[in-house]
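The complex is shown incomplete by one protein chain, all other protein chains being positioned as in the whole.
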Amino acid sequence: MSKRMYLRRTWFNRIMLGLCSVAAGLAIMVLALILGYTLTRGISAMNLSFLTNAAKPVGEVGGGMRNEIFGTFILVILGSVLAIPVGLMAGIFLSEFASPKVATAVQFAADILAGIPSIVVGVFVYAIVVQPMHSYSALSAGVALAIIMVPIVARTAEESLRLVPNSMREAALALGITRWRAVVGVVIPGALTGIVTGIMLAVARIAGETAPLLFTALGSQFGVQGLLKPIGALPLQIYHYALSPYRDQQQQAWAGAFLLIMLVLGISILVRWISNRKHN
Amino acid sequence: MAMISNLVNENILPKLETAHNKHKDQKGILEVQDLSAWYRNTLAIKHITMTIQSQTITSIIGPSGCGKSTFIRCLNRLHEVSHCGRVEGCVLLDDKDIYARDVDPVVLRRRIGMVFQKPSPFPTMSIFDNVAAGLKLTQFWSKRWELEEVVEKSLRLAAIWDEVKDKLGQSGASLSGGQQQRLCIARAIAVEPEIILLDEPCSALDPASTLKIEDLMRNLAEQYTIVIVTHNMQQAARVSDMAAFFMMASDRAGELVEYGITSQIFTNPRDKRTEDYITGRFG
Partner (left out) sequence: MVIVAILLVLVIVLAINAMPAISKFGFSFIGSSSWDAVRAAFGALPAIFGTLLSSAIGLLIAIPISLGAAIFLVELAPTWLRGPASFVIEMLAAIPSVIIGLWGLFVLVPIVRNPIESWLGSKLGFLPFFQGPPFGVGFLAAGFILAIMVIPIISAMSRDAMRAVPDQQREAMLALGATRWEMVRQAVLPYCRSGLVGAVILGLGRALGETMAVTMVIGNSYTISSSLFSPNSTIASKIANEFSEASSGVFVGSLIELALILFAITLVVNVIARLLLWRMTSVKGTIE
């Protein structure tokens, strides 16, 4: 190998590996940028009235997103109430009772469902709930969010359940407990951490979803009026205010973004912390 | 008389030959001086000193866990690649310490090749490309016929040419275990190293393949220096000229117990521990 070739290879090696490090640095830097900007802009726009006041008409200062925060809260609960039972059942079915072929097919379907753009889900729910009801509603939004949640909950629950060693199942059955009882009493508690973190991740995901709310919840100027009426939500309001030409509303958008990002990242970090503790 | 034969059996003989060889300017002599290696903070082998002769087959034997693999991975500086490997001491290849600061492991590994325990052909490459893989690293624009020559020569030396000459385009992974290992040997030879290290090359293979590989090693020894780690004593006795017996000391680190001519190690070992191992009292 000539000296020239050796130098070529060595330098090429250094350059390419250096580029890889730069790439990783870029990815991390972007996150830092977005996070940092949102936090600083958001904190400066945040004040108590933001949290406690309802939205004020344009031109009036001091408006807040109280109703929308509450709205997000309600929608998340609604979505979870609808999705968690269905998702858990699916996960249990996949892990404990399905034959390998059926399991593969359903897993495949779940993954496909998870990959559907959230706006398509919104349109779908519009067609089957909003149109027949002739009204936008919190209920329809809850349904849309639930559809997004179900595959996440199902797959993470399934994976957690599969991690429970078979010896536990066999030990329970050997004691004469019925199959279903064994699952509920022994296997699920063994996978509880994984199931809970899966649910938390799904919640973090839908808390930030906007697209499906566009034509289901619609947003409301009148606060929360009940499940069968339109309702505002935090991400929705951020979106509307971001596009508004009024500086005050833009400020509020940043404050809302700050709140939302703290919520979402907080849940994600919590989940990570719980998982790490479990492994150590 | 006994004293003289003892002298012959000492490590002195290898050292004499070294001096002799330095005179003759032969290549492929590895002098290991006080080599110790760590995994993280655990000492794996300690204070190994031995000289590996040119164009001989040296076997490293001993019970499992005594650091044999760690030792030869230090010889081509592969030990430090695992993220917590550390080495002290020096290894002289033709009087140059391979652990010197100005030595690039990339260049070193061209001169000291390695074949691993588990046959690892590159599955996405054809048989031809597998053998040529090392060559292509340094000859970017070779004509195919230049490579063909070297590939054929290497496959012949590895005693597998007849079996694969009609299917050089097939994937490297399409061969049987024994064939894959011979392919890996051909791949290692193709870059024309001076020394070839083999880490238990036959332990994953059936007896027939094992014998084929032992046969081809004798051919290889005419051109290369060979160091083979094996837990199979009979294999060591069959194949090697020199043998080094490693064992775990009380602090769980491996050390070199005895090193000498194979026949002498097996028939008249000096150290009691060697004798115990050979006669099967443990290991």
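Every chain is named by a letter (A and B) in the order it is written, and numbering of its residues begins at 1.
The criterion applied here is as follows: contacts are C-beta pairs under 8 Å (C-beta built on N, C-alpha and C of every residue); 3 or more make two chains touch, one makes a residue touch a chain.
Here the structure is a predicted model, which means the values were calculated and not measured.
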Full-complex contact with the absent chain, from A:Val150, A:Val183 or A:Ile231: A:Val150
Residue in contact with the excluded chain [from A:Ile177, A:Val196, A:Leu227 or A:Ala242]: A:Ala242
Residues of chain B in contact with the chain not shown: 76, 78, 81, 83-84, 106-110, 113-114, 116, 118, 120, 122-125, 133-134, 137-138, 173, 184, 187-188, 191
Interface with the undisplayed chain - residues on chain A: 9-10, 12-13, 16-17, 19-24, 26-28, 30-31, 33-35, 37-38, 86, 89-90, 93, 105-106, 108-113, 115-121, 123-124, 126-128, 131, 147, 150-151, 154, 204-205, 207-211, 214-215, 218, 235, 238-239, 242-243, 250, 253-254, 257, 260-261, 264-265, 268, 272
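Heads up, the rule we're going with is that only the chains that are shown with their structure count from here on.
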Chain centre separation in whole Å, for chain B relative to chain A (CA means): 55
Partner chain B, residues of chain A touching it in the complex: 1, 5-6, 9-10
Of chain B, residues touching chain A in the complex: 104, 106-107, 110, 137-138
